[in-house]
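Complex shown without one protein chain; remaining protein chains in place.
Right, chain A next:
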Amino acid sequence: MTRSFRRCGRNNHGTTGLRVGIVSVACAAALLAVPHSGSGSEAPRPSSDAQAALDTLFTWCRERTDVHGEILTYGVGQRARHGAQNPHNLILDVPRAIGAVEARPDGSFRWSRLEAAVKPRWRAQESYWDSGRTPQGWDGDTDFFVNEWWVRLEAVQGLFVSYGRENLQWGPAYFLSPTNAFFRDNGRSNPKDEVDGMDFFRITWIPSASWTVSVMVNTDEGRQEWMRDFEQTYAVKVDWTGYRRYASFIASKRADRRWHWGGYAGMTASEALLLYTEVDMSLGSPALYPEQDPASPFGVVLTDSRRAEKRLNPLILVGGAYTLASGPTLVAEYVYHHAGYDEREADRFFHVIQAAGAAFGQPSPVGAAAAATLAQSLDPGLRLLRRDYLMLQYQHMDWWKTLDVVLRTTFNVDDGSVRLNPIVEYDFGDRMKGFVVGAQTVGSDWAGLRSRTHPNRTEFRRIGDYSFWVGLEFFF
């Protein structure tokens, strides 16, 4: 929920990332620095045999290596709400504006049955705070890390073993991927903000063109920042592809021994129409629910009261995409999230936020309890806060050969709040693009739309008003 805002950029994985990054970039630099035949005339010339061997090695490497990427420069303007959830921006400490430059090279190597890839990243950014814990003004930050890397070996034909840091996503849906036990964010709301990689060990078996069996485990949180403790999760995924349709079954087991079962399926109903669904089932919920507690200074506590429940919690997504003959594609998705808060729980949840927000800054123990409660409520462990959601999307790519437009609207049917995500890209020639990526929340008095509840008591508006990225990408 907080991902729609750009963070400051600092994290505690920088050291490891830096080490791996230096090694990877050094390798890439060494690879690129190997001279072409006929170049390097000022260096002492090796013997013709050595030169020929070097040329051969260089050619061998070049034929098996691919390096491309992009340099981005962008500005971010964003505004967090200073309501009870984030009093005076002291909880989230979100900067008001950011200016950044990023280099995102992607390198890959393929030799026989061995494949490897590395995605080192360098980012320099200046952030401006006008509220929060950080003193008002600008603050600079530079980060260097490897967001993704992996090595994959085809041990025997059709059997792949891989290890590395990946952004492992699947499923046909735009809004969210219910069956993905590893990543909550599918990266679709802001394609310019890369999803942080997580470390995985994977075995993929492809017995035929129609079937694939994958076994995977996340071995470390990698670049991901978990608000709670890292949860090691094991998953088995079985994929089937048939004539104009496909289906997958996914079972995952988390560190708390909780099982999830689910899958997704899709079909090409006609040359223009795609239909799909994705379902996840689990017993009970490890999320935090607001329960009345007279001992609490706020009258309500957030607790995992449903952890031991034997009730089935389905998360169901149904969707479809239709491409008009004139080019645009219309997408609609509906999500039912049974583990989400009902009206009574939502009332209690926002009540405890209001109470904790009011007590925030008071002397301990009430002040400390307020801070802890607000931190808990930022991420109560739910994929979505409420139960019913509708997403509508208009997508027109290659408009007038230069323009890609995606307009996405997500309705929280239960509380009436809305999130708008425009994604617009414009081509400036073959190597450069300009982009605007936004997230605007609506829920009360904005544009005449009126929520049934107070804006600070809706899911999409409780944290932020807007976040807009404007920038340029240069491809190499």
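In this text, contacts are C-beta pairs under 8 Å (C-beta built on N, C-alpha and C of every residue); 3 or more make two chains touch, one makes a residue touch a chain; residues count from 1.
Just so it is clear, contacts and distances are computed from a predicted model.
The complex appears with one chain absent; UniProt names that chain "Outer membrane lipoprotein-sorting protein" among the candidates "3-isopropylmalate dehydratase large subunit", "Outer membrane lipoprotein-sorting protein", "Glutamyl-tRNA(Gln) amidotransferase subunit A" or "Dihydroorotate dehydrogenase". In the complete assembly, the contact with the undisplayed chain comes from A:R152, out of A:R121, A:R152 or A:R386. From the options A:T73, A:Q136 or A:T402, the residue with contact to the chain not on display is A:T402. Looking at A:D55, A:D93, A:E115 or A:D141, the residue that reaches the missing chain in the full complex is A:E115. Touching the missing chain, out of A:K192, A:R307, A:H351 or A:R383, is residue A:K192.
Summarising the interface, chain A meets the missing chain with residues 68-70, 106, 115, 117, 150, 152, 154, 157-158, 160, 162, 166-167, 169-172, 174, 177, 186-188, 191-192, 194-195, 204, 206, 208-210, 212, 214, 237, 239, 241-246, 266, 268-274, 276, 321-323, 325, 327, 329, 397-398, 400-402, 427, 430-433, 475-476.
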